[in-house]
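Only one protein chain is missing from this complex, and each of the others stays in its spot.
Labels run A and B following the written order; every chain starts at residue 1.
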Amino acid sequence: MKYWWWKVLAIATFSYVLLAGLLTPLKSGIYSVDKTKGLLGSTLSLHVETYNTYMSSALQNVAFLKLSDNKVIRSTSINEINDYTAKINFELPSELSTGKNAERATLIINNEVDGSMILPNAILLKQDTTLIKQNGAKWTALDVASLFPNKGFRFPYRNKLHETIRNTFFHVAIWFAMFILLIIALVYSIRYLISKDLQFDYKAAAFTNISIYFGIIGLITGAIWAKFTWGAFWTADVKLNMAAISVLIYAAYWMLRSSIRDVDSKARIAASYNIFAFVVMIPLIFIIPRLTDSLHPGNGGNPALGGEDLDNSLRLIFYPSIIALTLIGLWIANLTYRLQIIHDKTLEE
Amino acid sequence: MASQLLQLTKLIEKEFKLEFRKRVSLASVLLFLVSASYICYKVFININGLAWISLFWIILLFASINLIQRTFNQNYVRRKWLYYSFYEPSTVYLSKFLYNLFFLVIIAFLLLFLMNTFFENFIKLPSLFVYGLILGTIGITGVMTFISSVVMHAENNGVLMSILAMPLTLPVILLAVKVHAVSFGLIQDTAVSGDLLLLGGIDLLIFGLGIMLFPNIWKA
Partner (left out) sequence: MVRNYLISSILVFLPWLVKADSLDFFRSTGKMYSVVAVVLVLFIILAIYLIKLDKRITQVEQNKKHES
């Protein structure tokens, strides 16, 4: 127990991840709008439901429909029904004056308690060619300085993801941790082939073992998440299936180990297979998903998590989570390895 | 280098001699091809292009397992141990690989002929189809040859062979299926040459790894 500090680090980091990851609230956001189209030159009244907001206690609610920074309509009135429902009225100008017949506008709600909520491409503004009314409403520029900023440390609000954005810390992090553990197993396999020292083989086996468990956790948590977001436990999505295949490859590694009797040839063959499987797995995980479209978040040709789905507030918890899960994996692999050594010694005696 | 080439030709010659002395195993693979594609014909009767490609690769995959499984048949290797010990492990591996590849390519073209007689001919770009076919077969042969050497010392290696090899052939097969879909005109893809290059790269990777790791397994 000389180097115990990393075990403390593992527990502390994972506790931090659990606490911060589950207790930090989401930013307020727009959950649903009852209309998707608006006729230009008329009055548009929207029934809006929001999430995590305090609209009735806020005094300065204001809403905008935005085409670009210079083309914004300010709401004429907002009736807050309760904290998370409101009726918003817009006086739409008679022309888009962009040369197009129809364009999608972004809905923005702002108040001093919740900050800004944004729903991109919420309303399709249509030109009515038969009658053009003049109602005096005009496009104005958005004065960004007059908007109230978002307060406090909060996770971003994304439509469809909602609270499940927290799964980044568990579901995504466990895949990263699994991959790190597999790399460690690969390094031990290579070291075994160079030195022919059996302890490296035991270490490689222990690390592969725990990564299979991590992979199974990743698959099940992914299935739960998919059920809540896509409505099905399993889809034909590339990333899901590639992940399942890579777990299968390592399960096969375990079958291989158990079907060879002789210790030395077992170690040698398992190490060779491990290296081969790892290298063949790389195109499976990193190249094939790039070739096909995927529903998975962080996609559109990019299988890694990035862009809009991972902002700085999520990073503050996501990276510690990877470290914590990797350390827990290290710890468990370490126990398995030590047990194997003791097992061997009792057999020798 | 020259002596190694000589050894290689000697080994391959030996393989062919043995194969034609005992024709049963090759005949069984051929029979498997005919019966599998005939059953598919009776079951499906009319199929579309995508089903054609999937059937083609599934039948080819199982045929390759049947064919390559016995590459490092333990009894045979044990009997001829002394004979093999004169050669470098990499030469042995290369000879087995080339020999397997030769038969698998023949089998693939035979299967192509069978599928085209039973079902209709969908191929719009024959040269692209053949490139995909050859590169796919090289990849499958590489994986199967290596895995058959891996299961050489294991018990019940017939089952083990398929569970170890099938997931590993997946990247090759997925890419080959994509190339074939382009050659059928099912997908419009201008970057298909990139896919072919990627497939070739994966083949090279598989082959290189196999020849690098084989000596470790062979020694046991």
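Throughout what follows, contacts are C-beta pairs under 8 Å (C-beta built on N, C-alpha and C of every residue); 3 or more make two chains touch, one makes a residue touch a chain.
What you see is a predicted model; the values in this text were computed from it and never measured.
Note on the chain not shown: across the whole complex it touches A. Within the full complex, the residue among A:I216, A:A244, A:I287 or A:L316 touching the omitted chain is A:I216. From the options A:L119, A:I174 or A:M281, the residue with contact to the chain not on display is A:I174. In the complete complex, the hidden chain is touched by one of A:I11, A:L147, A:V187 or A:I224, namely A:I224. Of A:T13, A:N52 or A:N111, it is A:N52 that touches the chain left out of the display.
Take chain A: the residues that touch the chain left off the picture are 18, 22, 26, 31, 51-52, 84, 162-164, 166-167, 170-171, 174, 210, 213, 216-217, 220-221, 224-225, 227-229, 328, 332, 335-336, 339, 342-343, 346-347, 349.
The rule is simple: only the chains that are shown with their structure count from here on.
Look at where the CA atoms of chain A average out and do the same for chain B: the two points lie 39 Å apart.
On chain A, the positions that touch chain B within their shared complex are 193, 245-246, 248-249, 252, 255-256, 259-262, 264-265, 268-269, 271-273, 275-277, 279-280, 283-284, 287-288, 291.
The touching residues of chain B, counted against chain A in their complex, run 143, 146, 150-151, 153-157, 160, 163-164, 167-168, 170-171, 174-175, 178, 195, 198, 202, 205-206, 209-210, 213-214, 216-217, 219-220.
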